[in-house]
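My questions will all concern the structure given below.
Here is chain A:
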Amino acid sequence: MSDEFVRAISTDEIAPGGMKTVEINGDEIVICNCGGTYYAVQRRCGHMNAPLDMGTLDGTYLTCAMHCVQFDVTTGEALSGPVPPYFGHETPPPMMGEYLQNIGMLMKHVRTESIRTYATKLEAGWVQIAL
Partner candidate 1 sequence: MYTLSTCPWCRKTKKFFAERNIPFTYVDYDLADEATQEKISQELDAAGATGFPFVKIGDEVIVGYRPERYLSALGK
Partner candidate 2 sequence: MNAESRKRALHYFFEKVVGPLGFKFTPDTELKDFLLEQEVILESKHGIPFCPCQPIRHDRERDMQIVCPCIPFHRKHFDAIRRCWCGLFVHKDVIDPDSLPQLPPKEVGLE
């Protein structure tokens, strides 16, 4: 099985600690610059498919913006589930309260999956990924 590497993004497009999404053959892939080492993961969060590039990257840990699920970008492993939603002290209006409770109930059944990673390599100022 040969890895076909394709150019994904130029190295001067992502600052250290940053992330950027590229689309290749219909797949959305997030490239992470972890202190000069590049990792590539699927864009969809393994929980509810939120865009991971809109989360935060700290070291090699990526935290999703939607429910704070955390992933290790080197392996794609999901390290935690979603944090529970809190609505503060104010009682939400009855219908909204029921709606939120219903959403919460549905969300409890959503499994958090680890995410797909792509092999990367650097060549002449370009980050290449294997599809």
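The criterion applied here is as follows: a residue touches a chain if its C-beta (ideal position, glycine included) is under 8 Å from a C-beta of that chain, and two chains touch if they have at least 3 such contacts; residues count from 1.
In picking the candidates, the idea was that all candidates are chains of the complex that A comes from, given by their letters.
A quick note: this is a predicted structure, and the numbers were derived from the prediction, not measured.
Chemist: Contact as defined above, complex as supplied: which of the candidates 1 or 2 touches chain A?
Modeler: By the stated definition of touch, the match is candidate 2.
Chemist: Using the touch rule from the top, collect the residues of chain A that touch candidate 2 in their complex.
Modeler: 58-59, 61, 70, 72, 75, 77-84, 86, 88-89, 112
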